[in-house]
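Below is one structure, written out as structure tokens; the observations come after it.
Apart from one protein chain that is not included, each protein chain of the complex appears where it belongs.
Our next item is chain A:
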């Protein structure tokens, strides 16, 4: 049995009457790729916002690496090794690719910053675009930069919120190889709508629906689960 690096219990986050996250338990095994799936509006982004500290839960507790982080501010969680990439690309549009990456890289107190930045850029294939202003990159490249910034933090847990959105087919292959190369040094929590990517990468899957966990288990178990098929995998593939 692998050790649990992150454990959430009874997490709740309501917006008025809307129960975006409604009593979620989640355990992430260290070194695994764990996929979080569910229809649009299921509460996936809200759930990982609670884990990363961007939002405060109304109830519940989160433990990371044995310590309670429920009340820690987001930047403190990042320092402890929880890296986060945004679903809606949040790069510094007015700064160069170099500066975007350097802001992540320099957190590690690197001596040779420009070498470390070049390495970070190479991991996502942006090493030739370092001087370019990030806002002028193509959408796919902006997504890669977003992921590159998350990687450059060298997190122990990396949360990827729909990373492949906007990728061309060829870029998805490269991305999957990249994520496979992260484990087991890094634990990955992957929100993803593309089921081919999920099935190819995930060692464990949690399905969320209307703020609740519908099912959680190995990919084969999830695929066989009737409730999941009805709610999500089946014909009524909601929204997108």
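As a working rule, a contact is a pair of C-beta atoms (placed from the backbone, for glycine too) under 8 Å apart; a residue touches a chain by one contact, two chains touch by 3 or more; residues count from 1.
We take it that contacts and distances are computed from a predicted model.
J.: The complex lacks one chain in this depiction; which UniProt name from "Zinc-dependent alcohol dehydrogenase", "Amino acid/amide ABC transporter membrane protein 2 (HAAT family)", "Deacetylase" or "Cytochrome bc1 complex cytochrome b subunit" does that chain carry?
T.: Matching "Zinc-dependent alcohol dehydrogenase", "Amino acid/amide ABC transporter membrane protein 2 (HAAT family)", "Deacetylase" or "Cytochrome bc1 complex cytochrome b subunit" to the record, the invisible chain is "Amino acid/amide ABC transporter membrane protein 2 (HAAT family)".
J.: May I ask which residue of A:69, A:102 or A:231 touches the chain that does not appear here?
T.: In the full complex, the listed residue that touches the missing chain is A:102.
J.: Which of A:54, A:123, A:193 or A:223 touches the chain that is not shown?
T.: Result: among the candidates, A:54 touches the missing chain.
J.: Touching the missing chain, which residues of chain A?
T.: Residues touching the hidden chain, for chain A, are 52, 54, 73-76, 78-79, 84, 86, 90-95, 99, 102-104, 106-107, 113, 149, 153.
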